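First up is the structure itself, then whatever we jot down about it.
With one protein chain held back, the other chains of the complex are shown just where they sit.
Per-chain residue numbering starts at 1, and chain names A, B and C are given in the order in which the chains are listed.
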Amino acid sequence: MKTGNEQRDAFAAPAGRREWLAGGWALFWENPIGKIGLILMACFALMAAASFVPPLLDPMYHPMHGVDPEISHATGPSAAHWLGTDFIGRDIFSQLLAGARIAFMVGLSAAFMSIFFGTLIGMISGYAGRFADTVLMRLADMVMVMPTLLVVLILSSLFGQLRIWTIVLLIALFRWPGVSRIIRSQTLTLKHRPFIEAARVAGASHLRIIFRHILPNVLPLAMLYMTFRVTSAIIIEAALAFLGFGDPGTVSWGMMLQWVWKTGHMFQAPYWLLPPGICISLLTLSFYMLGRAMEEVLDPRLRKEGESD
Amino acid sequence: MTLCTKINRALLLIAVSVLWLCPPGWAETRQPLRIGLGEEPRTLNIWMASDANSNNILSQIYQPLYRHAPGETEMVPWLAAGPPEMAADGVTYQVRLRPARWSDGSAFTAADVAFTCRLIKEFKIPRHYSRWKFVDQIEAVDDRTVRFILKEPMAIFLTRSLTIPIVSEKEWREVAASARKQKKPLASLFNHTVKRPLGTGPFVLEKWHKGAYLHMKKNDLFFGQGLRIGGRLLGPFVEEILFKIYGTSDVAMLALKKGAIDMYWQGIQPGYIENLEQHPEIRIFSSERSALYYLGFNLRKPPFDDPALRRAAAMLVDKSFIIKRVLQGYGSRMDSIIPSGNEFWYNPNLTEYGEDLNREQRIRAAYRILKQAGYRWTQPPVDDSGKVQPAEGLRLPGGSLMESVTILTPPADYDPHRAISGLLIQQWLRQAGIPASSRPMAFGALLQQVKARHDFDAFILGYGRLSLDPDYLRIFFHSEFDRERGWNMSGYHNPEFDRIAEASEKTMDLEARRLRIYKMQEIIARDVPYLPIYLPREIEAVRTDRFTGWVQMLEGIGNIWSFCQLSPVN
Amino acid sequence: MTMEIRRYILGRLFQITLIFFVILTVLFLLFRLAPGDPVSRMVDPNMTPEDAQRLIEQLGLDLPMWQQYLIYLENFLKGRFGISFHYGQPVSEIILNRLPNTILLFTSSILLAAFVGVFLGKIVSWKKGERIDTWVTIGALVCHTLFLPWLALIIIWVFAYWIGWFPLTGMISAEIWTDPSAGLLRKGLDIAHHMALPLITLFLIHFGSYLLVMRSSMLDTLREDYILTARAKGLDEATIRNRHAAPNAALPVITSVGLSLAFSINGGALTETVFTWPGLGRELVFAVSNNDYPLAQASFLLIAAVVLTANLVVDLLYAYLDPRIRY
Partner (left out) sequence: MALLEAEHLSIGYRTRKGLLRAVEDVSFSLEPGGSLGFVGESGCGKTTIGMALMGLLPANGSIFGGELRFKGQNLVGISDERLQKLRWKEIAMIFQAAMNALNPIQRVEDQIVEAIRHHEPEVSAAQAAERVSSLFSLVDLDPERSRDYPHQYSGGMKQRAIIAMALACRPDVIIADEPTTALDVIVQAQILAEIRRVQKEMDVAVLFISHDIAVVAEVCRHIAVMYAGQIVEQGTRKEVFETPAHPYTQALLDAYLTIEEENATLPRAMNGESPNLAAPPKGCRFYDRCPHADAQCRQEPPTWISLSPTHKVMCYGPRS
């Protein structure tokens, strides 16, 4: 049974990577959790893609402005509105689809950005060591201790209604410490590897070493943590919208829940309350399952560091 | 880790016992009146209390000299024994007081009234000082009479000044004394924590358990007990009141349906009505409100400095659609700044923009106004054959392309109706080619941008509790109030309007003042600095199985008359 | 307590105070830079511009920034967090009233979730591959990823409205607490009765993650050599699991609890808001939407302090349990 280090070296050399990927995919697909996660995510991706269709069919189905001429209050599912209408007659199903698009967009971009920051800072502090390392890691500790939702809440209420992209940036700014810590320890182990020493002897500049040698080895690990970051990004955006501090210009699932809650339909309109909640939970579940399955493929040793949301 | 397993089992045991032990319903020994509040009152300090719930509680304790009575335009004497006697010179008033006692038994005297009024003048207490600035002298002639001498005759003295809550000198003398010595006297007066307010009202505060409930008991020394005022026999007939805090209206509605509360003292969303009506023991009140929800324009810079554009916009806004669709029919359209519920001052015959026109007619009317005013389009909203089409490239009379204008609205969680109206108005204005876009903003930031910095094109705001006296019409549009933090937010300057407004403030004769107020409403309706949109009705719900006798007034049933007349059913 | 652990605690305390001081300063700047101020919120037409200006001076918002900062620091050190703009009460009073409720709900839910998570994780990892293992793991995964506010709404709907066993909202029922005959036990049970639903909600969300961490940590520990020795010593399965595998496997769980504390405080604030549990989280949400600087600052600082101290406690617990750190 390959020990951790051998597995890591396996994908260091290019030839090994293709073989490793094939082997990895087999192991991933065999794992029931990975399979369920992938199928769920595919469904939501389909929903997000389909969200462009309803407004084209009939302006009535526009998630934000599309108002049904006849209906002016919350009605149950009907032929015209598969999931019924919200309190001013907008179609809930098209809102759900639009919400899927927003969730994917927020989740993936926030996760990508936090991974980008995390990997960058992790590599620099791991590689540079000494002063830079202590400063960056103390900064990481400080950010890690901050409750992200409450901080984003304070910022969003102070600087007026935040647009969706500012929310994504804020979430990313507070989710990078977890990743940077893992990437740093990874870089530390890689730093002393022979092929890094060889590159340094061959006169490669620090930047080249970091981006040419360390980054490819650290990337699979970063991708793994991206899945966990996607879940926390989606949850935080939804919670923000639920508290009323989301971007009013976009229709997100959290925003739908906030409307249900605030306009007094919580206990009368299950068709309006249940779908958004179920979608948020299932989407986060799918990414979470994906992450755990990828974890087993990537490197069982990693589980010791544990992943925190 | 056997230690760990022992703790494990202990914890599970406790959890199970708690769940098992809690009997569903507690025995009902007493019958208190249970009222749900939407939010925890902010403070018991009458001077600081600016939120609705604090005033709801304090209005049961501190009482004014005069107050409005349901169904009467004249003010009803309350702590005062009769109407104020005005001397010939028109500036000296004398008020005789009813015999009354404070809730701690000490006597209510003219000295208390004088103390309260002088306190307001000396500390310039916000929200009250503007109504006492023009009062020169206040003296307690004897224990039961107070004399006021004004600088100049003021119509609003009776309706606005004599309705302030009267506090006892005993409660506030030391507080005022120590506040005077501080660097910031007003702040220390505000920050004085009042534990048990001393009042002359029907109820006394027993206990305020922060974050959970307020417990009030009947004030046996209430001066109005057994009296017939404003044609109504006063109690109170209720022994205790429990005010419970409910974070969300949904949970409050549940509490109402399950009988945990008898009345929810907050306007409820139209969405609940259909469900509540299915419960026989719940009664729904829909009352007129003295309120104004409007679209305000910025007259200081183009494009809305041109009245023609404002009138075209007024034509495009489909007020009945908003009332039917957003307020679910629970509201009425507004065409004047003064709400129709204020029958005496409301001018019924104003020009109503776009009344019962359909979408196409509205767009054609707006198109005609803009065309006459010299506006051009690359593609006009109405083609040569009169058919409506999407409009593009609207150009100002000066020839330049109109840039996009933003309509600022409060966020959906603060008030869903205004946020949605903003979106609808944005769509309607775009139909005529006006590049509008609505942007919800945090409430504090919105006011800062509109009121302090005047940096906006248009906004949707509203006033919840407008006083019955129409003086706010002057405050909103008199050019004197167009400055930083002033209430003339749209920057409206009209010398003719200013003249009439100043005169109306001083006309003592009701009919003469009414004519002036009518004229002011006509001018505003013509120039449209503010476009009044809708007047929502105050929807409240009560249970009828335990208490009866709710009195419906302007602004709903949560008023002193209800609390003095409410009585248990059995 | 040997020298190492004393030095370790001092180091951690210094680090925490440093972090706390930085949060303090960043927070102060944040609130002052933001547009909008509490006075502008007052919509009452009677409030003339002069009134507004006078109020701003009284609340000290017109002083230069650095002067406000000095006053802010001086007040903080003296434990005076200033007066809340919204309530007009000293902020310290409000916080003293709200903090115990947050700590009560937060610690009990985290502890319950941790114990149940560790207990189930231990059992399930021993039966790896069997049906119970897959079902419990998937169950934990699903619970952990439920959207908290939505779950809270559903729980209120089902348990408080539909079945009606539990109160709808709040922390105490007015009828009992104003009833003079109600004894301490009845009041205590009333609080527990109100706390049951928020506790279950937070528990459901958190126990999943602890279970998963414990399960994977147990699977790692089972491959260790000292487990082979234990089995070779002829010990029965239960003793091996409870005395050798579980204590070693529980250590990473403790770190994971520490790391996720900041996340659980978010959950706490959301639960408090939906259940109207009068805690600091809910107070922070209100203060923030009312631009009430002093209360929002103080609430956030206290919450940060709770997280930092909880982290310290977790580290100490880890040092206490793992001798490798102590000696």
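By our rule, a residue touches a chain if its C-beta (ideal position, glycine included) is under 8 Å from a C-beta of that chain, and two chains touch if they have at least 3 such contacts.
None of these values were measured; they are calculated from a predicted model.
Visitor: For the chain that's been dropped from view, list the shown partners it touches.
Guide: C
Visitor: Can you work out which residue in C:Gln89, C:Ser173, C:Asn248 or C:Asn266 touches the chain that's missing from view?
Guide: C:Asn248
Visitor: Quickly run down the residues of subunit C that touch the omitted chain.
Guide: 224-226, 228-236, 239, 243-244, 247-248, 321-324, 327
We take it that only the chains that are shown with their structure count from here on.
Visitor: Counting C-beta pairs in contact, does A-B beat A-C or the other way around?
Guide: Higher contact count goes to A-C.
Visitor: Taking mean CA positions as centres, which chain lies farthest from subunit C?
Guide: B
Visitor: Could you tell me the distance, in whole angstrom, between the mean C-alpha positions of subunit B and subunit C?
Guide: 38
Visitor: Distance between subunit A and subunit B based on Cα centroids, please, to the nearest Å.
Guide: It comes to 44 Å between the two C-alpha centres.
Visitor: Roughly how far is subunit A from subunit C, going centre to centre by Cα mean, in whole Å?
Guide: Roughly 23 Å, centre to centre.
Visitor: What parts of subunit C, by residue number, touch at least two of the other chains?
Guide: 34-36, 161, 273, 289, 291
Visitor: Got the subunit A residues that touch at least 2 other chains?
Guide: As it turns out, subunit A has residues touching two or more other chains at 157, 159-160, 243-244, 261, 266-267.
Visitor: Could you please specify the touching residues of subunit C with respect to subunit A in the complex?
Guide: 15, 18-19, 22-23, 27, 30-31, 33-36, 134, 137-138, 141-142, 144-151, 153-154, 157, 161, 209, 212-213, 216-217, 220, 252, 255-256, 259-260, 262-263, 265-266, 269-270, 273, 281, 284-285, 288-289, 291, 296, 300, 303-304, 307-308, 311
Visitor: Please output the residues of subunit C touching subunit B within their complex, sorted ascending.
Guide: Residues in contact with subunit B: 34-38, 40-55, 57-60, 83, 86-90, 93-94, 97-98, 101, 111-112, 115-116, 118-119, 156, 160-161, 164-166, 168-179, 189, 192-193, 196, 242-243, 246-247, 250, 273-276, 278, 282, 289-291.
Visitor: Name, in rising order, each residue of subunit B that touches subunit C in their complex.
Guide: Spelled out, the residues of subunit B in touch with subunit C are 1-2, 4-5, 7-8, 11-12, 15, 18-19, 21-22, 24, 26, 28-30, 32, 34, 42-43, 45, 48, 50, 124, 126-131, 184, 186-187, 190-191, 193, 206-207, 209-213, 215, 240, 242, 244-248, 251, 254-255, 258, 260, 414, 442-449, 451-452, 461, 463-464, 466-467, 472, 475-476, 481, 483-487.
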